[in-house]
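Part of the complex only, each chain left as placed.
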Amino acid sequence: MSSSWGRQIKLTVFGESHGPAIGGVVDGLPPGLAVDFDQINQEMQRRVPGRHQWSSRRHETDTYEVLSGLFHDKTTGTPLSFLIRNHDAKSKDYTELLNVPRPGHADYTGAARYHGYQDYRGGGHFSGRLTAPIVFAGSIARQLLALKDIQIGAHIRSIGSISDQLFDPIHPAADLFHDLAKKQFPVISDACGNRMQQLIESARKDCDSVGGIIEAAAVSVPAGVGSPIFDALESILSSILFAIPAIKGVSFGDGFGISRLRGSEANDPYDKIADHDGIVTTSNHNGGILGGITNGMPILFQVAVKPTASIAKKQRSVNLMTGKTTDLIVKGRHDPCIVPRAVPVVEAAAAFALLDVITQIKGLEYWL
Amino acid sequence: MSSSWGRQIKLTVFGESHGPAIGGVVDGLPPGLAVDFDQINQEMQRRVPGRHQWSSRRHETDTYEVLSGLFHDKTTGTPLSFLIRNHDAKSKDYTELLNVPRPGHADYTGAARYHGYQDYRGGGHFSGRLTAPIVFAGSIARQLLALKDIQIGAHIRSIGSISDQLFDPIHPAADLFHDLAKKQFPVISDACGNRMQQLIESARKDCDSVGGIIEAAAVSVPAGVGSPIFDALESILSSILFAIPAIKGVSFGDGFGISRLRGSEANDPYDKIADHDGIVTTSNHNGGILGGITNGMPILFQVAVKPTASIAKKQRSVNLMTGKTTDLIVKGRHDPCIVPRAVPVVEAAAAFALLDVITQIKGLEYWL
């Protein structure tokens, strides 16, 4: 029962939303990577709160301090640790929630798990703030993956019932990933994105929130990554993706839709092309993974993000001291939709997972 | 990269479809459980091939031999190992596939992963036969869980586009689980099940296959099971569920549908009821899990099963020796739909995962 993830390259995260700091330790990295801090900063900025109408008005700059594992700005191979101080925590917003668990939140389950000793302020260790260390670690992972041309991108596929187009399952171009990463609201079609933002704004005005679906892709992952049975790549990726708060579904390729295809449709035919080492498939319903192992095609996956649990609307709960039902109005600063901020987190988590799995098969020296 | 799963209670599976035997080792079990072999046999029978029109005509009785870990028919607490001999393997069916990977199968990815040394006969270690050890281990897990009244059930929610009704998210009665476990085709509405079976039969006649969605539930799991971040119960359950061949999606509660709700709809309100220790929710959109931890409500989840990759229809592939595309007709005995046989596997995998997680929190002695 741990806040660590990974086999050969491990990420441990720590911290509470309103404690002194959050942070992480990345252990087992290949030595000698010249870390690009600008790239880390850009990734962190994509996740940071307080920049948009639809994001929390909490202002954290998410500046980090690296405490170990770097020497002359290169990874040493020993644990790389970092911390991010919490500055803009307003704990008094939360004190009255102590005895009345917020619906949709971990207040009640956290108290059950930790016998009431958890730091409940701002969600404590359950806070979405804990995704910042994942983005930090994921950015380092992406820099390593890029050495082998492996790129990861994601976009908002839908907000509520408004859907954008999908990635091209055969050629989800890395250029498109680059454009998406620069967008404050990462959609393929900006027109569609505008309608999504209107929906978010409408929810916000209603003191309510909306969810959505994120689609992600990884390209240039070599064939042969993953394992049958328990270390299926789907198992590994879903394990880290479900660690992101608010995610309630993970699927690969055509996902749940594949259940409506016939085998003759779902089986991706093989083809040989001139300039490719190995073979390719002419469709990608399986999302680049067969038998738990990559086939060299783009890895495609989707995650379902539930609407933000924190809403200002009146809700029903129970006062645990009195045992009586009560109305609850949640104060504090919250995102009416966390989907845009979850996009870089999804990418980062997938990058970290791929780094770990590839390293297990290819060895640490693959990256040197 | 391993064929083991679990932290405190571990399952290791081994074997190839056409090798001498498959089997498993369950390590870390609580000592003193009087194992009910009839129950194991019943669970194994639910998964066994060759019994229905829609299942493979391979006839394996899946009789097992327990080699260790039992003494006077009670668990000793030391590794419980068992094996299931393979009897009805017809390896010549597969030899011609050596150089032409079957679309939708792990032939190509397995060769990439294992550098061509894998046992390709009948899918080898990738075969659905490897789910038999999961059912065996899951049946023992269920017997332990039952000591605390924890029950698990599942049903076919859809085949292709034909959908059955859902579990009652608040009261997916254990009685219903019992009825479903006895059905050869586990659906809530048999009328609906008949239409599903017609669809399967229709696909079979077309030398094709169909997929579906399985819905599962676990009841009476106490609140407080799971963890924030990386050991979220969703992470743990999805990790073992994606180990089941052909599963391409896993979701909890309302799953991907939750992305279309507003927060005021998705947040399950709390209520106090007289005869319950703790509080309950009046809806269950979150599937009994908040912040990665159970809230005491039924755990609800769905898995998407792709159509069987083995179809007798002509498909396009590449001959890896010649580098030329070729038509391929897959021989052998295959299920036109594996969804019914996957139902007990999903239940077993979930049972094993819950046993492991609950033991980590409550301790081995919880079960004594």
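Per-chain numbering from 1; labels A and B assigned in written order.
Just so it is clear, a residue touches a chain if its C-beta (ideal position, glycine included) is under 8 Å from a C-beta of that chain, and two chains touch if they have at least 3 such contacts.
Not measured: the values here are computed from a predicted model.
Q: Given the 2 placed subunits, let me have the overall number of copies in this structure's complex.
A: All together, the file's complex is an assembly of 4 copies.
Here, only the chains that are shown with their structure count from here on.
Q: Report the inter-centroid distance (CA atoms only) between chain A and chain B in whole Å.
A: 26
Q: Which stretch or stretches of chain A touch chain B in the complex?
A: 1-5, 13, 101-106, 108-110, 112-113, 125-126, 130, 158, 160-161, 203, 206, 208-213, 222-232, 234-236, 238-243, 245, 247-272, 278-279, 281-282, 285-287, 289-296, 302, 304-311, 313, 315-318, 320, 323-325, 357, 360-361
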